[in-house]
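One structure is given here, and the rest of the page talks about it.
Removed: one protein chain of the complex. Kept in place: all other protein chains.
Note that the chains are named A, B and C in the order they appear, and that numbering of residues resets to 1 at the start of each chain.
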Amino acid sequence: MRIGFIGLGQMGRGMALRLIERGHSLSVWNRSREATALLAAQGARIASEPAGTLDADIVISMLADDAAVHSVWLASGLAPSAPATSLHVNMASIGLGLAAQLSESHRRGGSAYVSAPVFGRPEAAAKGELDIVAAGPQAALARCTSVFEALGRRWFDLGPDPRHANIVKIARNFVLATIIESLGEAFALVQKSGVAPKDFLDIITATAMSAPAYRNYGRMMLEKPAQPTFSLRLGLKDVELALAAAAESAVPLPSASLLREQHIAAIAHGYGDKDWAELGNWIAERAGCPR
Amino acid sequence: MRIGFIGLGQMGRGMALRLIERGHSLSVWNRSREATALLAAQGARIASEPAGTLDADIVISMLADDAAVHSVWLASGLAPSAPATSLHVNMASIGLGLAAQLSESHRRGGSAYVSAPVFGRPEAAAKGELDIVAAGPQAALARCTSVFEALGRRWFDLGPDPRHANIVKIARNFVLATIIESLGEAFALVQKSGVAPKDFLDIITATAMSAPAYRNYGRMMLEKPAQPTFSLRLGLKDVELALAAAAESAVPLPSASLLREQHIAAIAHGYGDKDWAELGNWIAERAGCPR
Amino acid sequence: MRIGFIGLGQMGRGMALRLIERGHSLSVWNRSREATALLAAQGARIASEPAGTLDADIVISMLADDAAVHSVWLASGLAPSAPATSLHVNMASIGLGLAAQLSESHRRGGSAYVSAPVFGRPEAAAKGELDIVAAGPQAALARCTSVFEALGRRWFDLGPDPRHANIVKIARNFVLATIIESLGEAFALVQKSGVAPKDFLDIITATAMSAPAYRNYGRMMLEKPAQPTFSLRLGLKDVELALAAAAESAVPLPSASLLREQHIAAIAHGYGDKDWAELGNWIAERAGCPR
Partner (left out) sequence: MRIGFIGLGQMGRGMALRLIERGHSLSVWNRSREATALLAAQGARIASEPAGTLDADIVISMLADDAAVHSVWLASGLAPSAPATSLHVNMASIGLGLAAQLSESHRRGGSAYVSAPVFGRPEAAAKGELDIVAAGPQAALARCTSVFEALGRRWFDLGPDPRHANIVKIARNFVLATIIESLGEAFALVQKSGVAPKDFLDIITATAMSAPAYRNYGRMMLEKPAQPTFSLRLGLKDVELALAAAAESAVPLPSASLLREQHIAAIAHGYGDKDWAELGNWIAERAGCPR
């Protein structure tokens, strides 16, 4: 399949390489050129502008945040001018308002749009082990199957409205953030009461909380990854997407507000570029039991 | 084994019956007499006072709250007067201060004390499928093995200090409460954005949050149990044990404070006797999307 | 003095009329034409576009929110194209980022910019009883004196950086929001314990909390203004300005996050267009003691 790929950050790079491995033909674009060398070495064509990727069966974009998506696809006029045959599959986590705008822009220009955000870190992206939640016109989704199979362990069809995939991703990452926060608080509590957080983690992940999220984030909290693959600052971005979506439909989200405050306080103490899991270590520090 | 059993509430009743089934010989006491008939029918001896259960290899207690434990074991002088051969295994969830007092009282009188709180609801108790966290003098723990095997799926040894078992139970139930709260908030968020909470739940429990706690509480939240086996009011009691333990060692626990407020607000709106899971339905009501 | 005036909402209208009363000559612009009739009747010249107000000694703007300010002054190119002799005095409450952009835009075009947000409601605006916090180049501030005297009871000079006036307004309205919230909570607490909120209010405003903010908001909370002059929804806007400013400089502002949640919950229950003071009545309703 001929695939355009826009955005070669930590996630996008792994995904693009994976698609090449699986035999797809890629033309890629990235704001900075360095990131493209690796892809060129694997046979990808390097486009000099985003529009250079549109001549493809599917164009995947994996940009950093709402501002980047807005600038590349909307402010530039790329979305409405995409050929009627093209299909934009946006796999980044974006806000609901922007998803609606993108969908509408493509629709007006005659092209198709699918929101397909993913669960998983760069390690999973590189191995094709993401979980994908996708929504958009059913014909468009059907065209994505081989891409989703290359990139994901599993994918979920959320129906025709692209925003529905985004809200599931946003709500899921909000739940993930509550896991990090609650583990951080619980670890501080048991530690100051004389129990090793590791023992506590082993017990709860052997019983009712036996889920990867608890195991992985608990472990990272205690091991402090030397190379963060998802920073606390990015975690805050996700919490803010949840707060924005909630405000839009007047849903109180008190846990998200608390999370936002905790992230900001952690950033004020130098944790912004540490791994998201280390929010728990800031909590420990604040409780007077630094690790 | 000859087992004394004090406290025949929803949990205690199932546990006591299970022990009889497994061939143990029980003498039981309960504040109100009705609850004892069921046990007598299965061959248990009914004691007219708590002290009447002490002539046994092990005395298990499963009382409702700290006040009941204090009244039966401390105010009455039962703990310090227990025979030196006796072993008190307290399987209720109690606060750290009370655990320390009990431990000390038994030690002074020459008897042994083990804290062995459990994870699980009455259904699990009746089937011997509890998870047990136990701590106390190692010789005493060794004497509990057959009891733990009868009642639990699994048990964890937290070492010689009884308080350590209690803090693990307290911190774990605090984490459980954050699961209920965050699911409730996430459900309201996706629902008001057009996605069925059930679909959201299926997705997260198929991926990173694939743990019994999410599955069970998510399901109960949506199905609203007709017969609550653990009320929201009892959930608040657990949150308050966490706050008390945290205050004792100066650990901020902002999520627990938020949980406390949410529970109180739900109680003010008539949710006190509903199942703990229905906290999520109060959250939905407050968000303007009642179920 | 020849004064341009942009923005004739509830606040702007009263301020413009007050300036005419005090003998100033006004040319006014407003997005919708209806609002201008009243001013025309008092002798104001009606401009057909914002630029039509620039031929003046001072141009005051009092627009509804950051989006309106951005659209009228920046997106349109009005600020950078203003004549070098002109002075823009922005008396609306805006965010710090926008204040910086406005200041820079005017500077580049050669004109001057002053931030001069006000404390007070439409009633005070109409009577010239506002409190004004102003900041900007000292020569520019000096030119504002007669305007500030016409509109305000008092004005404060915050120095040359316009953002400093905005942050004072933002932080002050945040404090005001905490007053409304805490009065609402305290009223519910005393009411459910048997004491009339009015009696409580009389006592605290006769002693350590004897300030207009407590007296006025307490009274409005109990009397429920038939004609809200500042809606709860606008209150939320102010809380969000505080959160945005705080995030910008990594200041945790947990009370503001709590306030935001309370406002959103109140809006979900139909309080958005009620007076800001009625946040307290939503709190009472939530506590199960509706007024």
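We take it that a contact is a pair of C-beta atoms (placed from the backbone, for glycine too) under 8 Å apart; a residue touches a chain by one contact, two chains touch by 3 or more.
Since the model is a prediction, treat every value here as computed from it, not as a measurement.
Participant: Counting contacts across the entire complex, name the shown chains the missing chain touches.
Facilitator: A, B, C
Participant: Out of C:A116, C:A242 or C:I264, which touches the unshown chain?
Facilitator: Spelled out, the listed residue whose C-beta touches the missing chain is C:A242.
Participant: Just to verify: which one of B:I204, B:A246 or B:A284 makes contact with the chain not shown?
Facilitator: Counting the whole complex, the residue in contact with the absent chain is B:A246.
Participant: Looking at C:A37, C:A139 or C:V175, which residue reaches the missing chain?
Facilitator: C:V175
Participant: I'm checking contacts with the chain that's been left out. Which of C:A51, C:A64 or C:A186 qualifies?
Facilitator: C:A186
Participant: Can you tell me which of C:W73, C:Y214, C:F230 or C:W276 touches the chain that was removed from the display?
Facilitator: C:Y214
Participant: Can you list where chain C touches the absent chain?
Facilitator: Within chain C, the residues touching the omitted chain are 96, 119, 131, 133, 154, 156, 158, 161, 163-164, 167-168, 170-172, 174-176, 178-179, 181-183, 185-186, 188-190, 192-195, 199-200, 203-204, 206-214, 216, 242, 245-246, 248-256, 258, 262, 283, 286-289.
Participant: Mind listing the chain A residues that contact the chain we can't see here?
Facilitator: Looking at chain A, the ones touching the missing chain are residues 254, 265, 268-269, 286-288.
Participant: Could I get the residues of chain B that touch the absent chain, sorted low to high?
Facilitator: 246-247, 250-254, 257-258, 260-262, 264-265, 267-268
As a working rule, only the chains that are shown with their structure count from here on.
Participant: Could you tell me which shape the graph of touching chains takes: line, ring, star, complete or other?
Facilitator: Looks like everything touches everything, fully connected.
Participant: Compare the two sides of the chain A and chain C interface and say whether they are made mostly of the same residue numbers, over half shared, or of different ones.
Facilitator: Same: when the shared numbers are divided by all numbers used, the fraction is over half.
Participant: Please tell me the distance, in whole Å, between the geometric centres of chain B and chain C computed from their C-alpha atoms.
Facilitator: Going by mean C-alpha positions, chain B sits 52 Å from chain C.
Participant: Could you grab the centroid distance between chain A and chain C? Build each centroid from C-alpha atoms only and quote it in angstrom.
Facilitator: Averaging C-alpha atoms per chain gives centres 38 Å apart.
Participant: Mind pulling the residue numbers of chain C that touch at least two other chains?
Facilitator: Within chain C, the residues that touch at least two other chains are 254, 265, 268.
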